[in-house]
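Left out: one protein chain. Kept in place: all the others.
Every chain is named by a letter (A, B and C) in the order it is written, and numbering of its residues begins at 1.
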Amino acid sequence: MDTLILVIIGLVAGPVLGGLIAGLDRRVTAWFQSRQGPPITQAFYDVAKLFGKEKMVVNQWQILCSWVYVIAAATSLALFFAQSDLLLIFFVQAVGAVFMVMGAMAAKSPYSQVGAQRELLQVLAYEPVLILVFVGFYLVTGSFSVSAVWQVDQPLLAKMPLMYLALGYALTIKLRKSPFDFSTSHHGHQELVKGVLTEYSGPYLGLIEVAHWYETVLVLGLCALFWTTNVAWMIVLIGCTYLLEILVDNTMARMTWRWMLKRVWLLGIGLSVVNLIWLYAG
Amino acid sequence: MATTVIPFGPQHPVLPEPVHLTLKVEDEIVKEAIPALGYVHRGLEKLCEIRDFNQMITVCERVCGICSMIHGACYSQSIEELMGIEIPDRAKLLRVIWSELHRMHSHLLWLGLFADAFGFEALFMQFWKIRERIMDINEATAGSRVIVSVNIIGGVRADLSPDQLRWILSELDIVEKEVRELQDTMMNDYTIKTRTVGIGVMTKAQAWELGAAGPTLRGSGVAQDMRQQGYGGYAFLDFEPVVETAGDCWARSTVRFREVLQSADLVRQAISKLPEGELAVKVKGNPPEGEVYHRVEQPRGECMYYIRGNGTKNLDRLRIRTPTFANIPPLLAMLPECELADVPVIVLSIDPCISCTER
Amino acid sequence: MKGKVIDVTLDNVVGEVMNMKNDGQRLVSFSTYNAGEGKIGILYHFDKALENTHLRLVADMDKPIPSVSGVYFSALLVENEIRDQWDVKFDGLVLDFNRTLLLDPEVTKVPLANNLKIGPKN
Partner (left out) sequence: MLFTPTVVKNLLKKPATRKYPFEVREPFPKYRGELVIDIDRCIFCSSCERKCPSQCIAVDRDKGTWQCDPYACIYCGYCVDVCPVKCLSMKDVHRKPSTEKTEWIEQGTPPRHKKKETPKDAAPKGTAPVLDKSAAAAEEAAPAATEVAPEAKAEERPAAKDKKKDEKKGKK
């Protein structure tokens, strides 16, 4: 029964928290850029407007793909709140991400096609990091279950600081922030227009936005697992991490996918592996 | 390897200019770029047949929004040369002041757009925030933010009072301070250098042969600036062209960055040397028969006017060659073998102004 | 007009432009004007160390003019523009837009050559 309540909390909290975070993000970004910025609830208005638009698709596949993406994202967050198995969460989330790319591939637009290829490369870059982080959790707690993480008596951050840094890469990619916003970015100001999202429109783009909120909450939730002993510190940790993300977004140029593959694979996976060896030896 | 054709423009978010490039891309490496122009051709040159030579100033000012003052000044100087008019020194230096303010705001606008091309939104906003002070100067002194419309044949039609001059100087100090704060970011930031150094390289010989103009030429190491000719008020000022030798996008942006500071210096010099006197001389009659070839330096480079008078109030021929027109062939030479992600950076590095190009 | 003006003919224009290139001159642009009934005047502007040199070619509009875009690649845009504005053909243009560089394909009027004035002229 508790699990069911947690699942429902997860399903509701995902979009609400995700949308608020997106709104807050835009506001803080605006402050960094010396602008006024939109209201914090702007993200909700945007999605509401998208849902009100005419349903237009280039390809029937896109309908399926956007629905699978949002359902997978919601399920993975629900599983996370239900304190289920991390590997299961990981695979459900990966299925969603791949379907989003498939929807983009289904359209013939070159922007969407090239964007989809770049998105695949991004998935390829951050998924190994996520897996290694989960292996790290296993080495510390002896289980892949989220509930096991809650039982540790000292913050995981102390044991896996390098892992946290590597997760930062995954977070930046997942949040579509500079320097990793080349497959699509929050502003369509790039050579591929809106990249992987170019051909999604109306309600289906709205669904993808909602799925993005779920994923944001999920990745931030993973970050939260690094400090489970004290809720206050957990919130501070997430707050600082997110603020750092916004800072990075605002002080860096957009890079290319060749650069990303080198950095994330070398540094991200390198940091994780070093941390794993340390955990294994320690 | 399959070839993908990416349409770039005429309406594209990173390139707010109506030019179309058909990019043939293999594995995100550009193999070929074919341009298509003609989306904003307005036929302004033809207008000289129905507008008299005084009214043509406003037409020339509208060739381009960003360098409108310099177009107006170039046209007025050409007509003055044709008619043999010597304008007062105060008018010459006032033209320099507004021209250099235009160069500053144009370069700041470009630096912002350039930052946007490589996805650096915060830097983009910062440059445009600084630019706003110069727009305010334009608005307060000439009555309009962009198209200042201060030139008339024979001089200028607006004056700067001592109070305004003091205010301009104090605003310039703030602008210069704020721009200098960004120097380190623009020239040394790791991410920016990764995106600009070694991208779109053009050697000195290539740039010369392809007829590049302005910062595109100077970024390749050719010290050529039309202001060296000492036309108009530039004869009174110390001037040394800004040159970089690398020939890549970084060099071109650095040239423009340093020119912002140089222009601020030129405005200060012009203000310190501003003599008292008339604003304009009276112009009698119509432009006589004859030809004039006049070149000035615009923010984007060398701009050429060719004017043929026929003794009536309408001109026989007005030909404008804008800097972007000269910079498109170099662009076509730079694009092949670059990454798709670098296309906006390279295209913006010539500071394209398509409305200028097509007139 | 500032600078030296050299008159050239249809036969030696490419050769003269080649000489200019060998001399290290930079092609600035061309200017065109109406040189009497059915004739077009073309000025080729060159620049070296801020010194101007111009080649003046007066040619019939109905005969093709040899293109110098083989010598200076940068001439292609301006030759295409002249093609648009005066309906003058160029021989051996590197990239020929065929009167569609600035104008739409369906435009049949030649902007600068047909002497059609917009509205009554004083």
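Note that in this section contacts are C-beta pairs under 8 Å (C-beta built on N, C-alpha and C of every residue); 3 or more make two chains touch, one makes a residue touch a chain.
All values derive from a computational prediction rather than experimental measurement.
Residue-wise, the contact with the chain that is not shown comes from B:Leu123, picked out of B:Cys48, B:Cys67 or B:Leu123.
Checked against the full complex, the one of B:Ser76, B:Ser99, B:Thr141 or B:Gln298 touching the unshown chain is B:Thr141. Which of B:Val59, B:Leu172, B:Leu266 or B:Ala326 touches the hidden chain is settled by the complete complex: it is B:Val59.
On the side of chain A, touch with the chain left out of the figure occurs at residues 28, 30-37, 247-248, 250-252.
Touch with the hidden chain on the side of chain B covers residues 51, 54-59, 62, 120, 122-123, 126, 129, 132, 136, 139-144, 147, 149, 157-158, 181-182, 184-185, 188-190, 278.
One rule holds in what follows: only the chains that are shown with their structure count from here on.
Rounded to whole angstrom, the centroid-to-centroid distance between chain A and chain B, based on C-alpha atoms, equals 43 Å. Separating the centre of chain B from that of chain C, both taken as means of CA atoms, is a distance of 24 Å. For this pair, chain A with chain C, the centres built from the Cα atoms lie 58 Å apart.
Within the complex, the chain B residues that touch chain A are 4-8, 12-14, 25, 28, 115-116, 118-122, 125-126, 129, 189, 191-192, 194-195, 339-344. The part of chain B that touches chain C in the complex is made up of residues 34, 37-38, 41, 43, 45-46, 49-50, 208-211, 224, 226, 228-229, 290-295, 302, 304, 306, 308, 313-314, 316-317, 319, 321, 325-326, 328-330, 333, 358. Considering their complex, residues 29, 32-35, 110-111, 113-114, 178-179, 181-182, 185, 187-193, 250-259 of chain A touch chain B.
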